[in-house]
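First, the structure itself, so that you have it in front of you.
Shown here: the complex without one of its protein chains, the others still in place.
As written, the chain order gives the labels A and B, with residue 1 at the start of each chain.
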Amino acid sequence: MHSQQDFLRDAMHRLNLTRDRFADRLGIRRRALDTWLLPSDSSESRAMPDMVEKFVLEILRHAAQDGQGALAADSRAAQPLAERIAFEGKPQLLSVSQFDRDSLEALFQVADIMQPIARRQKVSRVLEGAVLGSLFFEASTRTRVSFGAAFCRLGGTVCDTTGFTFSSMAKGESIYDTSRVMSGYVDALVVRHPEQGSVTEFARATNIPVINAGDGPGEHPSQAILDLYTLQREFSRLGKLIDGTHVALVGDLKYGRTVHSLIRLLSLYQGLKFTLVAPSSLEMPSYLLELVARQGHVIEQTQSLETGLHGADVVYATRIQRERFNGESIEGYAPDFQVCKSLVDAVCKADTILMHPLPRDGRPGANDLSTDLNYDP
Amino acid sequence: MHSQQDFLRDAMHRLNLTRDRFADRLGIRRRALDTWLLPSDSSESRAMPDMVEKFVLEILRHAAQDGQGALAADSRAAQPLAERIAFEGKPQLLSVSQFDRDSLEALFQVADIMQPIARRQKVSRVLEGAVLGSLFFEASTRTRVSFGAAFCRLGGTVCDTTGFTFSSMAKGESIYDTSRVMSGYVDALVVRHPEQGSVTEFARATNIPVINAGDGPGEHPSQAILDLYTLQREFSRLGKLIDGTHVALVGDLKYGRTVHSLIRLLSLYQGLKFTLVAPSSLEMPSYLLELVARQGHVIEQTQSLETGLHGADVVYATRIQRERFNGESIEGYAPDFQVCKSLVDAVCKADTILMHPLPRDGRPGANDLSTDLNYDP
Partner (left out) sequence: MHSQQDFLRDAMHRLNLTRDRFADRLGIRRRALDTWLLPSDSSESRAMPDMVEKFVLEILRHAAQDGQGALAADSRAAQPLAERIAFEGKPQLLSVSQFDRDSLEALFQVADIMQPIARRQKVSRVLEGAVLGSLFFEASTRTRVSFGAAFCRLGGTVCDTTGFTFSSMAKGESIYDTSRVMSGYVDALVVRHPEQGSVTEFARATNIPVINAGDGPGEHPSQAILDLYTLQREFSRLGKLIDGTHVALVGDLKYGRTVHSLIRLLSLYQGLKFTLVAPSSLEMPSYLLELVARQGHVIEQTQSLETGLHGADVVYATRIQRERFNGESIEGYAPDFQVCKSLVDAVCKADTILMHPLPRDGRPGANDLSTDLNYDP
């Protein structure tokens, strides 16, 4: 039931080929491939000949048999995805380190399949009767509401707890007790907590699914997975591969848990170049630098936005988490340390992708992604 | 499938006639009309002759053809209601100024049809799978819960965000960003915010439905629509018309957004008399006085409750919004400035309707609607 576009994209993805190399492999011109990949309601869209479909299917079959192609292993994986990414044997998501490249790609395929539900083109009530416990001990709108809305969209319901004041933990209750009690009421937990490692403590006390929605400066796996998924879809549209790409990470790289999770996920791919742009007091922790370097990626550090953004395929900007170092002055983070339209126009390529996990400090003078980029595609 | 009662009420309503004038028009006695209008399970209810139904239908048909009667235009309106009241082309509700008299009456007809659902006599799951984002940056119980409960009642689910502290806006995020992000998760937004115009900013950033649940001293359209709907149903019961009625508005007319929205809606009708009763520092803003006067209504201002309430068909009392002017002393608002039973008995008519948008300050000595009126019908 897939469209021609989906079929071709999936094939390029499984074979890990760019548009140019895929066109070469099929012996066709890149331009023909481009027209086949246009949305079917576009006036320039063309149907591909039946023979092309047969050829592609044969290539895929051989790739799977030979173990050729990055995702071939995936087709043979009889083990369910939930088990492959389990945390200590339980269906819990605490860190991006639970993923390898295959299981990550498998997750993205599930996400692809669920897109029509997210867009309300299809209805699913698969979570009918299920209750999600949402425990946010720290400020959040987007993460809390996105999990809540997703759970509701699939037919479930959500019980929210926000803040410490209104919870029993204000009465001195341990994470262990809170976790045990909540798991008696609900079917799954999404937890955000200001202390690194705390969500893992929640998870170890129970057997129900627990998702880490951010544990202080620790991890934020769902955000990183989402960012990589977005990146991959944009690259698929542009006919680019994540392998070998150049990513500039900008802003507070010391406390930004999103960047920490994202760089670990990107490191699962091959031959990337990272440019880290941060003031000296907010540099990426060295344990992460070593981890990334050990996997053979190139890392460059700079305090200059112009230098850092030059030639990047992806610019990932983040907010300075002021709440993490109240009072300290932020050296090296001058008012002109801002990703704005004039800078992007000057040093970036036409197809450079700009990303930001949000929230963004949109006030004048903030050292964050400038609002004059709002209408940039 | 409508009852005889609904049929007759709707006819009077469309022709904009009181019971007396409707009886005259049909050449019947008022008493006969009254018995036909009783609930069908009442022992004194009588069935109207078939001929009456035919006569009424003919009158309605001619009224529609001649453009006679306030609502005749409505019958010809091929355009859906949502489009007629759209805000900048989008299905959003930000101000009562989106309504004219016809579209307001059309909305009330929808409300009539939905009454059995609100009373749980009928079940509707029309919002199955839909998610409402409820963003309240200011204290609220009744507005928040009423929207939430209504959405749930129709099969949808709700994701709540209350207060600034627990939202990403505490991290400096702009209204634009918050609105864009939320519209990615939910299907509709209800927003309350302390600054006038802020909800319009939310609405302009997105294409999903946005409802203004109060923007500081600005507007509160849903409350005003509800108040007018209540008034109209009570008047229909009493055989009165809103045209030509006498409405006394009492309390904080300067900051009370509910009163601001209500007086604008009432001004869509003909020949009303408004008596505005407020201490000198809390008078109705002059731009509203001018707007109402331009539409040909009579306005009287007074600081005396006795004078102001005398002869009114409707007394609409409001709370002084202490949070809007902390510290300022409130001149001219003496402890006896209170709508209480003895005052109502002394100066109001037997069928005067008392209304209050709530919350009401029920503490002793508060300058608000007195609790000794709790058992007044």
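Keep this in mind: a contact is a pair of C-beta atoms (placed from the backbone, for glycine too) under 8 Å apart; a residue touches a chain by one contact, two chains touch by 3 or more.
What you see is a predicted model; the values in this text were computed from it and never measured.
A.B. asks: Can you work out which residue in B:5, B:18, B:98 or B:146 touches the chain that's missing from view?
C.D. replies: Missing-chain contact among the listed residues: B:146.
A.B. asks: Would you indicate which residue among B:160, B:187, B:227 or B:252 is in contact with the undisplayed chain?
C.D. replies: Result: among the candidates, B:160 touches the missing chain.
A.B. asks: Using the touch definition from the top, which of A:131, A:340 or A:373 touches the missing chain?
C.D. replies: A:131
A.B. asks: Tell me which stretches of subunit A touch the chain missing from the display.
C.D. replies: 128-129, 131, 133, 157, 159-161, 165-174, 176-178, 181-182, 184-187
A.B. asks: Hey, which subunit B residues sit against the chain that's not shown?
C.D. replies: 120, 123, 125, 136, 139-142, 144-146, 148-150, 152-153, 155, 157-158, 160, 162-163, 319, 322-323, 358-363, 366, 371, 374
Note that only the chains that are shown with their structure count from here on.
A.B. asks: Where the centres are mean C-alpha positions, what is the separation of subunit A from subunit B, in Å?
C.D. replies: One centre to the other, that is 46 Å.
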